[in-house]
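Only a single protein chain was left out; the remaining protein chains are all shown in position.
First chain written, first letter: the chains are A and B, and each begins at residue 1.
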Amino acid sequence: MFKRLERGGPTVRFRFEDEEIEAVEGESVAAALLAAGIDTFRTSPLGPARAPYCMIGMCFDCLVSIDGVENRRACQVAVAPGLSVRRQSGARRVG
Amino acid sequence: MRKVDVIVIGAGPAGMAAATHLAERGRDVVVVDDQRTPGGQIYRGAERNAASPARARILGADAARGAALIAAFRASGARYWPESRVWRVTAEREVSLTRNGRSETLGTPVVIAATGAMERPVPVPGWTLPGVMTAGALQTLLKGDGLVPAEPPVLVGSGPLLLLLANQLIAAGVAPAAIVETSVRPWAARGELSLVLEPVARRDLWRGLAMLAKLRRARVPHYRNATEIRIEGSRRAEAVSFVAGGRRQRIAASLFALHEGVIPAQQLSRSLGIAHDFDERHHAFGPRVDGRGESPIPGILFAGDCVRIAGAAAAEHAGRIAAISALRMLTADPALDAAALADEQRQLQAHARIQSLVDAVYPPPAMLAATPDETVICRCENVTAGELRAAVAAGCAGPNQAKSFLRVGMGPCQGRLCGPTVAGLIAEMQHRSVGDVGYFRIRAPLQPVTVGELADMQDA
């Protein structure tokens, strides 16, 4: 869906579902996923598929699971080496 | 409880200007901001962008201006707390925030809230589909992450930001597939001709005309006064359809950017119970704040676009005005820096007048009345315009009853993306002004805070 303006710069590798994604240091997880062509981030507890809308932490539509913690705003978290990111499926689980 | 001289909420132009002014005068200032770097939305990533020729070329003078402000802020000695989220401010000026996974409460004699603006929500059928974002989101990706759309997007809506984004995309080599403008009336500028005589206004007008010329040169299809907008697609957005020039048009694309202007971010001021006035011309609520940035609550000041939209340059002046007011409180000298204050106020007023020209050219969206019943208005809880209309017809008195009956505004965004729409739709059905209808009652937590963070608070 998105492409990077510039090449180069230090990169970071992390996992999304079962694939490895290469991101640029300093990017948000949401940006890295959008640059990798991921266009659906979650299904809402009410069913429909959603993806980032506002990119500034307001809309809560970019929710993903990061390192086992569900419902995290992908636009508010910076990529880091080795992160394990998964789609958020419906409401988060407790316990 | 830890005490500091001043807490500034928000590290955009208003917050940075206020904090820089205060810290340079020896005050202990803490600036709390949710982003990873200073700049706010307007100057997001400005330090990095100013240093990159590719980005600086696209973002123009804004990145340089932002970088200069940030440099002064970083050198000022103000304490900068990034990735920190304020979830409560009390009238006693206790500020609760989460930071590094912990929650704490600070005390201060003066709070300067500079929480900025947000894009006016644009509820059209299909706006919740993946592939639909706000124009601001595209700018965030550009400024914050150096990303541009892989395929030409369609820009839909109204307002100067839409033109600016189109120009930035052209400069980045991804000219929009089309611009679909909803309400624009350039002739209205003629009514404000006296403004054109002002140097600051002339600069902005010239910039606007240059942007339009660039659009024409890039041969971007440009539709005006479009109505009946809907985003089509089942699993993701595939096309936008609308009526313009008397017939229905359809443009296929993979990305759609919506925008209908920006409005003050009012969660914090609402949560304090401060009265808000509805500006009919700008079609937005703003807190009742005086010319010195002072609210009716002693020691709680507001600065910048969170009061009234006037843009980044104006926000710097508003920030320094609030800083002078704060110094007056801290020194108990009500006449401190009178000349400097008057000068800042004069400059702020000049920018405010330009905004009135912008409001005239881009009138408030008339689309609410025409919002189809099936349109989702509350993205979190999937509440539709039709459900709200039915509840109002059955006697629902206002936004707060609507919230309790329909769950509209009860989700994690805490009503930010539906509040203006709910108030507007109720006003239309009840034939009242939006100001009369009022708004959701906003309460802490203003940002999500975990049960564990609350349980572990040292200072409550």
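The rule is short, and it goes like this: a contact is a pair of C-beta atoms (placed from the backbone, for glycine too) under 8 Å apart; a residue touches a chain by one contact, two chains touch by 3 or more.
Here, contacts and distances are computed from a predicted model.
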From "Peptide/nickel transport system permease protein", "Tryptophan synthase alpha chain", "Carbon-phosphorus lyase subunit PhnH" or "FAD-binding oxidoreductase", the UniProt protein name for the chain not displayed is "FAD-binding oxidoreductase"
Which residue among B:102, B:185, B:235 or B:441 touches the omitted chain?
B:441
Among B:286, B:364, B:399 or B:424, the residue in touch with the chain that has been omitted
B:399
Under the stated touch rule, tell me which residues of subunit A contact the chain that is not displayed.
45, 69, 71, 90-95
Which residues does subunit B use to touch the chain missing from this display?
88, 94, 96, 105, 275, 394-401, 404-405, 407, 410-412, 414, 430-432, 435-438, 441, 443-445, 448-452, 454-455, 457, 460
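The criterion applied here is as follows: only the chains that are shown with their structure count from here on.
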Length of the line joining the C-alpha centres of subunit A and subunit B, rounded to whole Å
24
Subunit B-touching residues of subunit A, taken from the complex the two chains share:
1-6, 24, 26-28, 31, 34-35, 37, 39-41, 44, 46-61, 71, 75-76, 78
Listed in rising order, the residues of subunit B that touch subunit A in the complex are 34, 36, 41, 48, 52, 54-55, 58, 118-119, 128-134, 136-137, 140-142, 144-151, 172, 235-236, 254-255, 379-382, 411-413, 416-417
